[in-house]
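This is the structure, below, for whatever I ask next.
As you look at this complex, bear in mind that one protein chain is not there, while each of the others sits in place.
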Amino acid sequence: MKRTNRVVAVVFALLSIGVLYVTTTFRATLIIDAYLGAGFFPRAIAVLMLVFAVVLWFMEPRVRPETLTANDSESDGEKYSLLTDMRAPLITTILLIVYASALPYLGFPFATSLSFIALLALLQSRVWWHYLFAIAFSVVLFYVFYDLFRVRLPRGVLF
Amino acid sequence: MKRLVSVLAGVFLVTALLHAGGAAEDEVEYPTDDISLIVPFAAGGGTDAVGRALANAVENYLEVPVTVVNRTGGSGAVGMTEGATARTDGYTITMITREIVSLPLMGLADITADDFELVRLVNMDPALVAVRPDSPYETIHDLLDDARDNPGDISFASTAAPNFYILTIENDQGVSFNHIAYDGAAEAIPSVIGGHTDFTIANPGEMIGQIEGGELRPIAVMAEERLEGLPDVPTFMEEGLDLVSGTWRGIAVPQGTPVEVREVLEEAFANAVDDPSFIDFMENAQLGIHNLGADEFRTFIDNDIEVIRSIVDEMDF
Partner (left out) sequence: MLALLLDGFRVVFSVSIFPLIVMAVAGGIVIGSLPGLTATMGVAVLLPFTFGMESTAALVMLVGVYIGGIYGGSIAAILLRTPGTPAAAATVMDGHELVLKGEAGKALSVSAVSSFIGGFISTIMLITLSPMLARFALRFSAPEYFGLAVFGLTIIASVSARNLIKGFLGGLFGLLIATVGLDPVTSYPRFTFGTINLLQGFNIIPVLIGLFAISEAFVQMETLRQAHSKVLSDASTRRLMSIREFIRVLPTAIKSGIMGTFIGSIPGAGADIAAFVTYNEARRSSKTPEKFGQGVLEGVAAPEAGNNGVTGGALVPLLTLGVPGDAVAAVLLGALIIQGLAPGPLLFARSAPLVYGLFASMLVANVVMLFLGIVGIRFYTRVLQVPKRLIIGIIVFLSMVGAFAMNNSIFDIHVAIGFGVIGYLMRKVDIPLSPIVLAIILGPMAESNLRRAIQMYQGSWSFLYTRPITIAFLALAVFSLVTAVGVKRRKSSN
């Protein structure tokens, strides 16, 4: 846990330093704010963040048995190998980014069916009707939103 | 597994490319499909209300569904940019507002009115100055005189920053108020009623309920003529101040839209604005109809650009 905390501390410290740097590039606009200005709030947040990041770095994680619930073991960073478990989420993320980018071209029903099937394959589903469900779900969802809620989900060339 | 993913990615790409290649179609019959009307402000606001009422009315004349799509952000910049850069097939039309003039002049948007082909101006609302009923300001001159004596002390509940109504007054009269920037009239009005700020300037439709209920007292309107709904409120002109200001909303399509498509739209919206249901709605909501065709709309915008440019130049020192 200690190592995880230190990584977290470094990430937040870098973030706050980045923010502090960007706030120095803030320029005045046509509208004058004679008092705090646009940079005050982000700067204050970044400074506080830096402080807490430093505190976290030096903090000794205490294991408190009475607060260990089922959830703790799951999210405790060092109990399992991070990388193997993160493979499926990582591939899914890439899949979703491709999906979102292709959405305006393929249209919602088609793109969603394809991606849902891909996701099921990634999760190694061996049940045939899951795949049928994926297609039906995508199509039904499209019509529910498009016609009922009047949300203009993207339509592609074919559908 | 990785192969499947890469194959799928390939399918995505190929279809995308095919699609991009086939985009240039000849437009003969229009409209045959649903039309989206981009409203660059959130559902529930004044622009949204005009947009929805107009969409409702124009459907009868275009004979296809017209769906309102709210694309909010950047004081209208996001929605109007999307509208200006949409496909020029006439299936994406945009409700443009005064921000299309002010944002580019302030460097807050990359598009201008020139990125659109104008279809019709439908609405204009004058700015109305209002105070609390027990306020010492009986006329606009009371307010201006007090501002001259106490520069920067009288607090103005601003519905948006920057507020061109107040800047018009300040520049012309050489006075200054303490601007408190609120996020829309819904926040600014209670601050005046609650006695936290001295006055506000908003559109009649935004304040009529409070005015009729005796929570706010209008002192002057920045229009050429008195308002029908508020015949006792003098105009700035009558008070000897040559100041007219307000907000407006119109319909536009992206630059490059074929003339045949534009003609269909121009006719349909001309009919929609004259539609009794639309007129009823606008009257109920105290929204002013200002009905101008494409060419007059262009002149109207050119005039407004000059007005706002002079204000922006004044701010820049």
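For reference, chains read A and B in written order, and residue numbers begin at 1 within each chain.
The rule is simple: contacts are C-beta pairs under 8 Å (C-beta built on N, C-alpha and C of every residue); 3 or more make two chains touch, one makes a residue touch a chain.
Here the structure is a predicted model, which is why all the values come from computation and not from measurement.
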Interface partners of the hidden chain - shown chains only, full complex considered: A, B
Given B:D33, B:D183 or B:E238, the one touching the chain that is not displayed: B:D183
Touch list for subunit A against the chain that is not drawn: 1, 4-5, 7-8, 12, 15, 19, 22, 26-38, 41-42, 45-46, 48-49, 52-53, 55-56, 59, 62, 64, 66-67, 69-72, 74-77, 82, 85-86, 88-89, 92-93, 96-97, 99-101, 103-104, 112, 115-116, 119-120, 123, 125, 127, 130, 133-134, 137-138, 141, 145, 149-154
Residues of subunit B in contact with the chain not shown: 42-45, 48-49, 52-53, 55-56, 68-75, 77-78, 81, 106, 108-110, 152-153, 155, 161-162, 178-183, 186-187, 189-191, 193-197, 205, 208-210, 212-215, 277, 281, 284-285
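One rule holds in what follows: only the chains that are shown with their structure count from here on.
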Rounded Å distance, subunit A centre to subunit B centre (Cα mean): 35
Subunit A - residues contacting subunit B, complex: 29-31, 91, 94-95, 98-99, 101-102, 105-106, 111, 114-115, 118, 121-122, 150, 152, 156-157
Touching residues on subunit B, where the partner in the complex is subunit A: 1-2, 4-5, 8-9, 11-13, 15-16, 18-20, 22, 36, 67, 69, 106, 161-162, 312, 315-316
